[in-house]
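All protein chains of the complex are present and in place, except for one that has been dropped.
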Amino acid sequence: MNLALIGCGEVGRKRAQHLAGARLVHCIDLDRQRAEQLAALGSGCASGSDWSEPLGRADVDAVIVATPQDSHVQITRAAVAAAKHVLVEKPAARAAAELHGLAELAARHDVRVRVGFNLRYHRAFQQARRLVDSGALGELLFLRARYGHGGRPGYAREWRAQPQRSGGGELIDQGVHLIDLARWFLGEFVEVAGFTHTYFWDMPVEDNGFMLLKTAARQVAFMHASCTEWKNTFCWELYGRDGKLQVDGLGGSYGVERLTWYRMLPTMGPPETTIWEYPMPDNSWAAEMAEFIEDIREHREPAVGLRDAIAALDLVGRIYSACGHDHRP
Amino acid sequence: MNLALIGCGEVGRKRAQHLAGARLVHCIDLDRQRAEQLAALGSGCASGSDWSEPLGRADVDAVIVATPQDSHVQITRAAVAAAKHVLVEKPAARAAAELHGLAELAARHDVRVRVGFNLRYHRAFQQARRLVDSGALGELLFLRARYGHGGRPGYAREWRAQPQRSGGGELIDQGVHLIDLARWFLGEFVEVAGFTHTYFWDMPVEDNGFMLLKTAARQVAFMHASCTEWKNTFCWELYGRDGKLQVDGLGGSYGVERLTWYRMLPTMGPPETTIWEYPMPDNSWAAEMAEFIEDIREHREPAVGLRDAIAALDLVGRIYSACGHDHRP
Amino acid sequence: MNLALIGCGEVGRKRAQHLAGARLVHCIDLDRQRAEQLAALGSGCASGSDWSEPLGRADVDAVIVATPQDSHVQITRAAVAAAKHVLVEKPAARAAAELHGLAELAARHDVRVRVGFNLRYHRAFQQARRLVDSGALGELLFLRARYGHGGRPGYAREWRAQPQRSGGGELIDQGVHLIDLARWFLGEFVEVAGFTHTYFWDMPVEDNGFMLLKTAARQVAFMHASCTEWKNTFCWELYGRDGKLQVDGLGGSYGVERLTWYRMLPTMGPPETTIWEYPMPDNSWAAEMAEFIEDIREHREPAVGLRDAIAALDLVGRIYSACGHDHRP
Partner (left out) sequence: MNLALIGCGEVGRKRAQHLAGARLVHCIDLDRQRAEQLAALGSGCASGSDWSEPLGRADVDAVIVATPQDSHVQITRAAVAAAKHVLVEKPAARAAAELHGLAELAARHDVRVRVGFNLRYHRAFQQARRLVDSGALGELLFLRARYGHGGRPGYAREWRAQPQRSGGGELIDQGVHLIDLARWFLGEFVEVAGFTHTYFWDMPVEDNGFMLLKTAARQVAFMHASCTEWKNTFCWELYGRDGKLQVDGLGGSYGVERLTWYRMLPTMGPPETTIWEYPMPDNSWAAEMAEFIEDIREHREPAVGLRDAIAALDLVGRIYSACGHDHRP
C-alpha cells in the first residue's frame, strides 16, 4: 500500500511515524524543505511542494491530507476525483457546506474517505467502547467533557487564529473532537445550545466553546473546549443507569491516560471501581492507520467518515450562528 | 446569645454542634422525640413541636430555621415579626416570590436574616476568596463546577422529591449552592440557559440540572448538579487571566478538601502549582455561626442574606421555566 | 453459634458489630458499664467484669479475646481448658514464649484457636492473594511496606506505651501486622535485621520499628512501622519477576483502600496497570468472623492461628534483642 502525505507539519509527521505497514512514497508541503526532510527519513520517497503531483502518480493508492483546514476540501476532492483513497484530518473542512457532494463523488470513484477523529482510537476510548457495547453502563443518560490547553506565546498569530484558514477557533479545533466522541456514544443531537467567546487571546476567533447538546431522547452532552485551560486537561465522563465511565488524560502533557469504570451496586452506595492506566506510548495513530488500510483492502466504509465530519461541523456551525460568530468562508 | 433551633434533622443537628459560643435554649421538631433528644445533649434546653413557642420567649435572641424549604418562609417571617434574628438554611424558600417583602420586614424589625449558603465557609473557599481579592487570578473569565451524589435507595420517596415541599429537585437542592458560589465570585448573571431532567429516579422533580449562565461582561458559569453522580463529586474551577483556582472535595464522602492554585507565568507553559489540603474536620458550620453571631452583635448586614437567596432562586426559577418544569408552590 | 466477648474496647466493639450470624450472649470488661452498654445493644446478652463467667457457661461455644495483650494468654489458656474455641486478637501474647504449650492444649481439648491478624481479610489483600496464587506475579522477589499513624495527645500514657501490658511499642502493635502479611506471602524468615527506637513520644517503648528480614531464598521484607507517621499511611508493595502488587490505604483515616497490579510486558517499558478501589465500608471483620465460625463448624484448623502468632512474635523478639530493647514480661 503506497501512501502520499500532503502536509508535513506536526500532525503530518505523526502520520508518517505510524504507517502501519504501508509505504510512504511522496511527501508534499508548501515548505519544500520540510517535505524533503520527512521524505529523507524513509527510502525511495519523493518530495515536493505541489500536491497535485502525487495525485498524478498511478502507484499512489491513498493520500493523507494533513494540511490546515482551508485546503482540506480542495485537496480531498481532487484526490477523490483522481481515484485515490483519502485519510483527511479532522475536521475535514471549515464548515459542513464545504463537504457538499463529496461523499457522492467518493462513491462514484469507489474510494474510501476516512476522517481523522483520532481520539476514538486511544486505548481508553477503545476499552470504553467495548464496555458500553457489552452493556456495562446500561442505558446511557448523559455525558460531560472538558478538553483544553493553555496556548503558547504567539498563539494568537498562528493559523488556527485565522478564521479564513481554520473556520473558527477552539470549538472547531478541539471542540470538534468532543462533539465526535459524543456522537459516537449518544448518537445524533437534535438540540443545540452553547456559547463561544474570546476571553484572553487577541484574535478574531473564540478561545472557549461551551456546549449543551441534546439527543431526541433528551440525553445531554455538556462539554467545554478551551485554550485558556491553564493546566492541560482532558476529562470525559459518560453516565449510564448502571454506572459511569471516565477517561482522564491522553498521555503526554495531558497526563497519563486512564479509564475508570464505576459500577453501581443494587445497594447504591460507593461504586465498585476498576481503573486501567495506559502509561505506554499512545498507539492511536497506528491503530487508526491500520483500520484505514483495512478499509481499503476490505472495500469497507470507514467507521469514521464524511458523514461524521458533516454532522460535527453542522453542530459547530449551529453553535456559531447562535452566538453571532460567523466563520463561514 | 440564646438560640432556638427549629428543625432537628441532619442539618439542624449539625447547627447544634457548632454554636460558636451561643447557647441553645429551645429545640423544635415536628417529631417531638427528635427535639427532646437533641435538647438533652445540652443543659437547660427546652423542646417541643410547636415552632411558635420559642418565638414567644423574650430570652431567645435568634432562631435557626433548619426545616424543609416549604416552611422556611412561614417560620422566618414569623420569627422576624417577633423581632428574632434568623439564620435560615438555603435556599430560604421554594421560589423567589415567596421571599417578597421579607427583607423590608426584617429591616422594620431591625433584625438580621442570614441565609445558610454554607459552602462559602469551607476553608478552601475562604482561601480562594482571599486569593481572588488579592488579585492572584487577575481579571476573572469564567468558571466551571460539578456537584453531586448518587442518591440512596428510597431517594425518590424523600421530601426532596416532593415539589410541594422542596420547590424542585437537584437544581434547587445542590445546584443552588453552585449558583451562590458563582454569584459570589462573578456577580450577577443576566442570561440564563440550562436544562433540567429526570433521568434515573422515579420522581416528579429533576435529578440533573445543567446550567450555562452569563454575566453582562460575558463571564460564564458552566455548572452541573446531579444526584445520579455515581461517585460523589465536588469540583469547582475558577479561571482568570493570570491563573486558575480549583476546589476539589468537601471532606467526608466528597473526598479530602483541597484548593489548587495554578499560576500562569509570562512564558506560558505549565503553571506554577501550589496545593493546600484540608484533611482536618470541616469548620464551615462553626465559622458561619460565628459570623452570624457577630452580625447580630455588630448590627451588621450579613454577608449572605435574603438578597442572595432571592437572586439564586430567581435564576433557578428561570431555568425551570425555560425547561417546562413548574415547581411553583 | 454462641459467642462471648471478653474485652469491650474499640476492637471488641468492632467484633460485636460483625458477628457473621453468630449470637453474642455474654460481654465482659473490667469496666462493668462498658460491658453492659455493649450487651444492651443485643438481646438476651449477659454482661459482667469476671471473664471466667462465660467460660463456665455450657451454652457458650466460642470466646473472643479482645483485651490488651498482657491478658491474652491467660484468658485464652483458660478458655481452651474450658473447651471453648477462641478468637484472640493479634498478637495473642506479649512474647512468643508465653504461647508455649498452648497449641498442644488446644489440640487436646479439640478446640480451634484463631489469631486476629485481620488485615489479611481486607478486600485488597484477598484479591492480592488470589492474583499471586494464580501466578500473576511469577516468582516472588521481595516486598516493602510502610504502616503508621501519628499518635494523639496522651499517647505516651496509654496502655500500648506500657511494656508490661503491651510487650513493646509500635513494632508489636502495628509492625506485627506487617510481619504477618510478609510471612503470608514470602514464608518463613531466617535472617532478621532491624532497629527500634523511641524518637518522639515520651514513653519506654519504641515509636518506630525498621525491619529487614530475609527468607532462606534471600527474599527480603523491608518494612517500617511508625507512630510518628504524621500522615496516616498504609502502603504495601510485593514484587515478582512478572510484576508488582501494591496495596494503598485501608479505608478510614488511612485513605481509600486500593490494589494496583503492575504487569510487566516482555518489551519491559511502562507496565500495564489495573487498579481496583474499594471505597465501600471495610468487610474484613465480618469476613474473618465468618471464617472462624466455619473453622468451628468444619472442624478445620484456622488459616491464621497460634503458629502464625508464635512465628511473628519470635521475629519481633529477635529484633528487640538485637536492638537492646527487652520487653519480656
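Going in written order, the chains are labelled A, B and C, and every chain counts its residues from 1.
Criterion: a contact is a pair of C-beta atoms (placed from the backbone, for glycine too) under 8 Å apart; a residue touches a chain by one contact, two chains touch by 3 or more.
Nothing here was measured: the structure is a model prediction, and the numbers come from that model.
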Which of the displayed chains are touched by the chain that has been omitted?
-> B, C
Hey, which of C:20, C:105 or C:212 is the one touching the hidden chain?
-> C:212
Touching the absent chain when the full complex is considered, from C:2, C:37, C:127 or C:228 = C:228
Among C:7, C:151 or C:317, residue touching the chain not depicted | C:151
Could I get the residues of subunit B that touch the absent chain, sorted low to high?
-> 269-280
By the contact definition given up top, give the residues of subunit C that touch the hidden chain.
-> 141-142, 144, 146, 150-153, 193-195, 197, 199-200, 208, 210, 212, 214, 218, 220, 222, 224, 228, 230-232, 239, 241, 243-244, 253, 262, 264, 267-271, 273
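Criterion: only the chains that are shown with their structure count from here on.
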Walk from subunit B over to subunit C along touching chains and report the minimum step count.
-> 2
Rounded to the nearest whole Å, what is the centre-to-centre distance of subunit B and subunit C, using the mean of the C-alpha atoms as each centre?
-> 44
Could you state the distance in Å from the CA-based centre of subunit A to that of subunit B?
-> 41
How many Å are there between the centre of subunit A and the centre of subunit C, using C-alpha atoms for each centre?
-> 54
So which bits of subunit B are touching at least two other chains?
-> 231
